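The other protein chains are all here in position, but one chain of the complex has been omitted.
Labels for the chains are A, B and C, by order of writing; each one numbers its residues from 1.
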Amino acid sequence: MRFASDNTSGAAPEIMAAILKANEGYERSYGADAAMARVTDLVREIFEAPQAEVRLVATGTAANALAIATHVHPWDGVFCHAHAHIAEDECNAPEFYAGAKLVLIPGEHGKITPDALAEVLATTGESGVHGVQRGMLSLTNVTEAGTVYTPAEIAALTALAKAKAIPCHLDGARFANALIATGATPPEMTWKAGIDVLSLGGTKNGCLGVEGVVLFNPAKAWELELRRKRGGHLFSKHRFLSAQMEAYLTDGLWLRLAAQANAMGQRLVQGLRDRQAHVPPADANMLFPEWPAGHHDRLEAAGAQYYRFPAPEGRERARLVASWSTTEADVDAFLNAF
Amino acid sequence: MRFASDNTSGAAPEIMAAILKANEGYERSYGADAAMARVTDLVREIFEAPQAEVRLVATGTAANALAIATHVHPWDGVFCHAHAHIAEDECNAPEFYAGAKLVLIPGEHGKITPDALAEVLATTGESGVHGVQRGMLSLTNVTEAGTVYTPAEIAALTALAKAKAIPCHLDGARFANALIATGATPPEMTWKAGIDVLSLGGTKNGCLGVEGVVLFNPAKAWELELRRKRGGHLFSKHRFLSAQMEAYLTDGLWLRLAAQANAMGQRLVQGLRDRQAHVPPADANMLFPEWPAGHHDRLEAAGAQYYRFPAPEGRERARLVASWSTTEADVDAFLNAF
Amino acid sequence: MRFASDNTSGAAPEIMAAILKANEGYERSYGADAAMARVTDLVREIFEAPQAEVRLVATGTAANALAIATHVHPWDGVFCHAHAHIAEDECNAPEFYAGAKLVLIPGEHGKITPDALAEVLATTGESGVHGVQRGMLSLTNVTEAGTVYTPAEIAALTALAKAKAIPCHLDGARFANALIATGATPPEMTWKAGIDVLSLGGTKNGCLGVEGVVLFNPAKAWELELRRKRGGHLFSKHRFLSAQMEAYLTDGLWLRLAAQANAMGQRLVQGLRDRQAHVPPADANMLFPEWPAGHHDRLEAAGAQYYRFPAPEGRERARLVASWSTTEADVDAFLNAF
Partner (left out) sequence: MRFASDNTSGAAPEIMAAILKANEGYERSYGADAAMARVTDLVREIFEAPQAEVRLVATGTAANALAIATHVHPWDGVFCHAHAHIAEDECNAPEFYAGAKLVLIPGEHGKITPDALAEVLATTGESGVHGVQRGMLSLTNVTEAGTVYTPAEIAALTALAKAKAIPCHLDGARFANALIATGATPPEMTWKAGIDVLSLGGTKNGCLGVEGVVLFNPAKAWELELRRKRGGHLFSKHRFLSAQMEAYLTDGLWLRLAAQANAMGQRLVQGLRDRQAHVPPADANMLFPEWPAGHHDRLEAAGAQYYRFPAPEGRERARLVASWSTTEADVDAFLNAF
């Protein structure tokens, strides 16, 4: 009954085995390891993008900040949802790395609508040097609200950005969960939908700590490398990042892990709705249910762990996140306690 | 015969076992894990500093940049050796994090002398707002030249800094090797010698990737945490950093690993000197020998790996680094090939 | 009929005379000029703040950015109105100087209400290192909408900020106009109302180019000087900044200039309302009238200059700004053309 976050679970056995295996003998440092070449091959194959480049870091905040900084100027604005992770949960890291300003766009259930984006794009960057310039669009999938954009929804947003000649980033901290939720392929969710750079999450989905920055425009690779090193994010014993990502992407492990997390998330959604809780749209492994006051303490007493959120008088709200290691027994125990 | 760097070796078995063990079950994220509390206790005990605070990151560049940024202003100068790692090998990361300027001090064998430091301290920060202000002293031990400062030498330098009211940082990427080389205790090499903040290296000495920033002035801990998160260096699955550092500092593992590395380094020094190579002062596990031209190709053919350095006509220079995993057989094979 | 901005007018004769007089002979550079000491005395007297410190720069953007940067950390949020000059018209300068993030607060007629501020203050800075920290409140008076805060309104907002222990900035690019509009004294509008640092505008109100940063907490003065120099804003021939500010503050010149600007602004407001134009609240020298479509071209043909704003179908909107040099004849010509 550990639903606080998908990062409170450990690493999947396959990932751990890969780490152990990678530890044998000597290996070149700073990304010149043999496994990194295999990671690049895997990414190109999976994304059907033979020119793509990928670089690895250990945290999602680093991946996002570097991905964005590599594509904007310090006088630019980065358009993102008002509750995006880059806006609310990264302690100004995107601004630190990019210099740019985040331009927040409201939207229900964590999603930006084309109308909302179009309005902001139309009025930003129209006052010469005085106002912020149009810099980049950054979307998140799975969103911070637990909903999911379809490839078509992403394409509708990136089309607006591209009409203004700005690149598009996808924060895919839960990218595998978004694939599972939509049935989309990796290329459909990214470059075929107008995405130029992807933060490809591993940590939340069964790795120890590894995220990829995938550049569909490889011309930016050298700048990304310099920014990674300047940010202190280049691992000397890089083999341990490569090993995680290689195992993660091999034989569909990443999709199997996400499928389990999503299935358990949906079991929670269904179970709570069956029990008359209100569960807003939740398409993957994260949900924000609301129920009458009184359940929090009982659930806690039963051993359930999750975040409590502010709620109206007489109500309670929660954030529940299932992970690759969540079991049906965990979910059912929670529902029974509820 | 892998002497390219101590970061081409893997992790020690004890470290790997700790990682495996840490993977069991769920754990709180972002540094709230139980192992981190034990790491803090270990650091306080080992450094005889009950108020000290320690925070973990995954790379040495991050540790240095955060340690420095937490103690200076953007208009300050950081006094360091002209060949310090922060000056030559971190792609402007210290400047990125701190804003400050590095003020380079020359010195033989990688060491700053009190006279050289006194001269720079006397003439810096004396032109009002126009010139750089005095900000911090940053020393490195083991130095980039493979030499070692004794605690008394460090104290002589920090005394000059403190007379100008500036704090002192020690880049201890090879801190354990410096302890072994000098026989000093951790407190003797740090706060008793005037050091305010230490980059406590783990990665080069048998960990996968973990470095501590040890604050002997705990008032800076919150700022350090914010800077760590803003830099993207806070691990969500932080337990895997804690586990490495806990195992590293437990039962003297760190010192045993460094003792092996240093012993093998000194065996190389002695063996090469016995064979008429010129080896400048080298006190720990790294040496920069020079010999007549012709050896490089033969050594490479024999399977030896190390960095070649520019040398005068008819001569060759090398950098050799021994690690915790270097064996006597490795060294002797190299010497025989030589 | 030049109503595009108060910065399209020139300098008042008294200011120009002071510049000419300041040009006689030699004078110490970089702020050590005798006139600067007199400026400090004037500011202390006028603000009834014997400890206050003031430093001069040439642009309002520099004054705001330096004032803010001197009071916040790079991980902080600066709370300001969504249409504040620092948010919309300074090309990310506050973020450049301070590193911090602007947290935008909506509000009618350019003003922040206590309720809106309280809500944002309550939910910001409550997620540990992950979210932005509470850093500073920045208000603007006259607001960007042409309205004015009374001292009591300012005090109500700063009280909320101070309850969270954060300092308060006032962007007073049109500070003199705000004083005239409210009848408040300089201390009533600033430190007596909880303001810690003021951007004291001169340029828009009859100077060539000078703004003061007034610190009611003088402990920050040295940091401000360093930031000013590091930003390239310290004038070598500083006497020409001092001379402007001295003349501006002497014998109430600044208030006479603002009184004229405000009187002409109000004459426009009244005249347009008399002619059935819709004029939203406008308390000083700037107004944003709206009228039926068709007037723009006729006014332009008559020689009127001002900014056109987007308006609903069948309507037109404008920004009109009166300055110290606007005459009754200018206003009446405009109204007649209308």
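Here, contacts are C-beta pairs under 8 Å (C-beta built on N, C-alpha and C of every residue); 3 or more make two chains touch, one makes a residue touch a chain.
All of these numbers come straight from a predicted model, not from anything done at the bench.
Of the candidate positions C:A82, C:A159, C:L208 or C:A263, contact with the hidden chain is made by C:L208. Within the whole complex, the absent chain has one touching residue among C:K229, C:H295 or C:R317, and that is C:K229.
Across C:A18, C:M36, C:A49 or C:A65, the single residue that touches the chain missing here is C:A65. Screening B:E48, B:D89 or B:D332 for touch with the missing chain picks out B:D89.
Residues of subunit C in contact with the chain left out of this view: 2, 4-5, 7-11, 16, 19-20, 22-29, 57-66, 90-93, 96-97, 203-204, 208-209, 226, 229-237, 239-240, 305. Listed by residue number, the positions of subunit A touching the unshown chain are 30, 73-75, 128-130, 133, 223, 225-230, 234. Residues of subunit B that touch the chain left out of the display are 74-75, 88-92, 95-96, 99-102, 104, 127, 129-132.
We adopt the following convention: only the chains that are shown with their structure count from here on.
Centre-to-centre separation of subunit A and subunit C, using mean CA positions: 42 Å. We define each chain's centre as the mean of its Cα atoms; on that basis subunit A and subunit B are separated by 34 Å. Contact of a single residue of subunit A with at least two other chains is seen at positions 90-92, 96.
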